[in-house]
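Okay, handing you the structure first.
In this view, the complex is presented without one of its protein chains, the others remaining in place.
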């Protein structure tokens, strides 16, 4: 594989339009020496996120903070020559993660190692300004929040919107496709397939909106070892404005206050919303898997011509992608507990949260994986409308039990629910015997009920006999939901696409 | 204990200004037959929340939904006489939770039991309108969300604001009280006690704002067995408007779409924010407990004159309340996993989430308990300013190591960090020996450093020698945070109180 | 409801054959003022466990420890008159939980309150021996472990064995009932229903064995405030033997060492195994729910004649009990996180684990509830053998794809898997069209395959054509598993019952 150069998004930078931090394609290649499946197996599928979440990116973004500091020191007239900023930038860009790790091996401190590596590449005049006055967590917390924010905004949210568009297209196309609604896994009342998908559209739409909002609330900090800006207060006129300006250079707001570290809640909320998204997709997957059951068979995951379903059972076509999506939900739920434990840090901070927060970016990776998997699975979804209709008819007009008992009650029957319940049990017991019958038949041979039947309207009679008529406002509401979220999130309009 | 009558908050009701649902004081008495500590031990402390979260309240609020439905059916001209609505309301109010449970024992269905109990108390004409066309979860989900929303708004948020006021009062009073800042549990740089408390003020303020916003997003649903409004669509002109109106009567918005049940995310988000609040208070508690350690002794939990600290060790005065608060955080974290598992429900719904969501209101109870405990503990907090100062001085002028090395570097020293680090180690090794010395002494006898010392300003020299001077903008930022949240949440102004 | 007297199991007592601690039936009545569903709704179903897990029981068992201490002090000749032990026992028995709570309200310390209540009822001579030298957690930890151990041994394990017997009866009866095996929710290879149930038998059997073993490892402690037996060492010859003897009186071993509290691992392991049991039952429930799907319909939960399935949909018969069982699994998983957090206690102990461990006995309650629910659901399980067979045949002889390709390969075909895979796809595409065919037909018209077919044995041909023949050793292994666990756990033999 030839290495290509990818440029980190320059929009993060306020002073200069571009930076030279580059990531090589080799970063995305599998490393089968890894233990973690994200790194060993899946990272090739989420490669555009790696410039934000890999260990290499972690260090690169820390270096970015050192450059942002230098820029702001120039702005504050502490650094008096722009060439010094340029020197620091060049040295930061030239510093590799490997170098930093080697230096850390030597001195046992990660951020001091980074500073040393950059200092070694600049003039004596510039050396003092490399990380001048910054405590480690000014760089660590800020760069972590900056890269995660950028990764969510630049990669994850756009992919979530593609998934939304794929869902909306199905919901719109199938808005009036009749399907049996199921509660307790059992036939309940009819619905439409588009209406069912619109549920997911609506839940996911809400999550995307929340995720976008919460991402904007992520904060950095640049206020020294215990948050008091003690050193900067000696040398900078307004340390709070100074902090705000540095953080703005990497796209972050400053907190009202912080200790050595930023308050954990904004980041925890982002992770919580990630779990919520995984849950919505997990529910979609659970539904799809069940609709693909051999006996139900209403949907199928499309299958490659050469794909092997089972190493022995040649006939198998399994809902593999949906299984993966539900699996990621299980994987992510467990991961949330640790960030919750990170919400406590003793006084101005203890370091017990260091290693326990290092895997957090993995959660972004798994999220993107499940989003991409869901989009792919929807793209090759086979919908079997005849089978949906055939299944709907299994329960026959028993479905009409609800409108029947409600109509009887409406027409004055004193005990409609109980009467219909008994007839329903009679039908269920008669199944598979020669006494097989329908609800409508039983009603029409019951002398006590005939007076009520006679008073029913034609529409009522129709709905009671034909379950497909009893789908209520499902089609209307499915379309409404699609339109709402198209507007709300600025998505492409599938109506136009369909009409064209 | 004499039973007193408490009226459920009438603001929930849009049509009539009051309702007669009453809760007896005996509800709050301990029941030592219970297994759960909230019910057995703590409910007396959170009694104002019980009308929202007890099992009795659960059923009462379900009955409320039946009344709201009747009201709306009158509004829709289905019910043509207001007296029928009155009948249903009276019957709903007269129905006890015990009755409903007894009926459920008989027929095995909780909502049908409720309907039966109410029907038994109304005229034949009114019977049909009791829960007319509503599926169980129209009543269950909507009433659960309505009562939890009301409980949060009416009880929990007001108590959270009282806690904020208590925190702000301390932060404001102690804004410039010097205290050693500690990272890794070790002395780091000086800070102020008010600045430390302001951290909690800021984190908690953010959580309260989020909780209020998320509570407003809780939704009910009134759209039938699979969310299609199938029956209502036959008999009501605009079933969506109908749903909105019913829900408005209990203070809830309608969702854009739902299955048999409301989408789980709005409620999960409320619970997630509850965990976040517990985490902030857990962090406050962790800090306070450590500041109370015998060897640190900077804060103490006030103690009743008759209170026994230990059954054998007579001298003990323990940070009991703070321990409880941190304990509740541990208790609540575990509880969050279950609601996350409730985010999946098969197709239009399976019932596996029924029992697993029943304990959710316990989380509200534990939250209120921890909020009240924290407010109480702050009210009797003893702050030992002399001890704070004494502890601050343990580390002596080693704290000045940071401004010293930064100043040296600023003045052009090529290797300031390393030089000062070595002197700091020298001091630490000399401790307890006759060679005990200070950083300032060592600097002033080092010929290579004297030229730099000579170039220092008076202020620089002062800060390096006296750690209390090195508190940066801590006082300013502590006050700023207090003022920000006083305005943001409309809290009482402690400044006025203090000045008066 | 008339109160009946239940005597606590006397087997716990080594010195005297009985004790007078009694629990009234009213303990089991519902208390609808509760928030927790276990107390409000379910405790009537697990009433035999309440004497171990209720708050009342908690205090009663603490009083037991005080009596055990007095007995041992008599044994050690510290107390010189047996009448003093009798006095203390009588006072302990006469002390109500309510009294203790009232005293705690006054003095703010629970164990001192208990001691005061007992002391108030004995002679001056006896007063000093009430809890003599015991620190609170000598009584609290030991009594908690003693009551939970007793509850598990006396109630939960026996009920688990009844559940095993119910499972074994089904597995044994249905050991050769053909059923389609399903992987990925899709038809895979045939199995038998008894073989499927035997999976649960085997997993649950392993859990019961583990639970029994782990329960025996629960420890108390009686070694004073920091575990050093400091006081007893001054006055008792062998404080370690003293500790062992006291604990033996309540059925517990002593630890090799402890701080103020017992090491948490033995109890955590019991809770972990409880989760494992809930998981096995959750898996059984998941399976049963899916087998009851309308389209699959191989099993049904029996239904009361008067039972209402849905408040509107009269035809519904839902897998309610299985849903509850899977729900309890979700509920319990979350609860495990908190005990894990209790594994850390600062130095000789901090109290943050007090409130967070108080709900632990609820886990025993929910476990018993799910065990009883599962036993009940199995008792009324309807197994539809014809439907199992009918479903099995849906996939036709495609199931034979595995033996076919393996046989072809065995007979020397170089690419058997690929050849059969293509034919399987051909059949699936032809479904529902006029080209509908079978695998056996396709094989027999493929000239390249006919030579292989000709070399097949009659048995091979039979198995390839008839999936019901391809159940392997399922029947044999199902019976083997049943017999293994009947012997291992000493269960009643269903074979005898069946043969009789």
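Residue numbering begins at 1 within each chain, and the chains themselves are lettered A, B and C in the order written.
One rule holds in what follows: a residue touches a chain if its C-beta (ideal position, glycine included) is under 8 Å from a C-beta of that chain, and two chains touch if they have at least 3 such contacts.
Because the structure is predicted, anything quoted here is derived from the model rather than measured.
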Would you indicate which residue among B:142, B:290, B:345 or B:370 is in contact with the undisplayed chain?
B:290
Contact partner of the left-out chain, one of C:28, C:61, C:101 or C:329
C:329
Missing-chain contact among C:84, C:140, C:185 or C:218 belongs to C:185
Specify the residue from the set C:95, C:202, C:373 or C:465 that touches the hidden chain.
C:202
With the missing chain put back, which residues of chain A would touch it? List them for me.
26-41, 43, 50, 53-56, 59, 97-98, 101, 106-109, 111-112, 115, 131, 133-136, 224-225, 231, 289, 304, 306-313, 318, 320, 323-324, 326-328, 330-331, 333-339, 341-342, 350-356, 358-359, 361-362, 365
Contacts of chain C with the missing chain: which residues?
112, 124, 127-128, 132-133, 181-185, 188-191, 195-196, 198-199, 202-203, 206-207, 210, 223-235, 239-240, 255-260, 263-266, 268-269, 272-273, 275-276, 279-280, 282-283, 286-287, 290, 326, 329, 333, 336-337, 340-341, 343-351, 402-403, 406, 409-410, 412, 414, 417, 459-460, 463, 470-474, 477-478, 480-481, 484
Applying the definition given at the start, please give the residues of chain B touching the unseen chain.
180, 182-189, 289-290, 292-296, 308-320, 323, 337, 341, 391, 394-395, 398-399, 401-402, 405-406, 417, 420-421, 423-424, 427-428
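Heads up, the rule we're going with is that only the chains that are shown with their structure count from here on.
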Chain B to chain C: how many Å between their CA centres?
34
Multi-chain contacts in chain C, i.e. residues touching at least two other chains, fall at 289, 308-313, 318, 320, 323, 337, 341
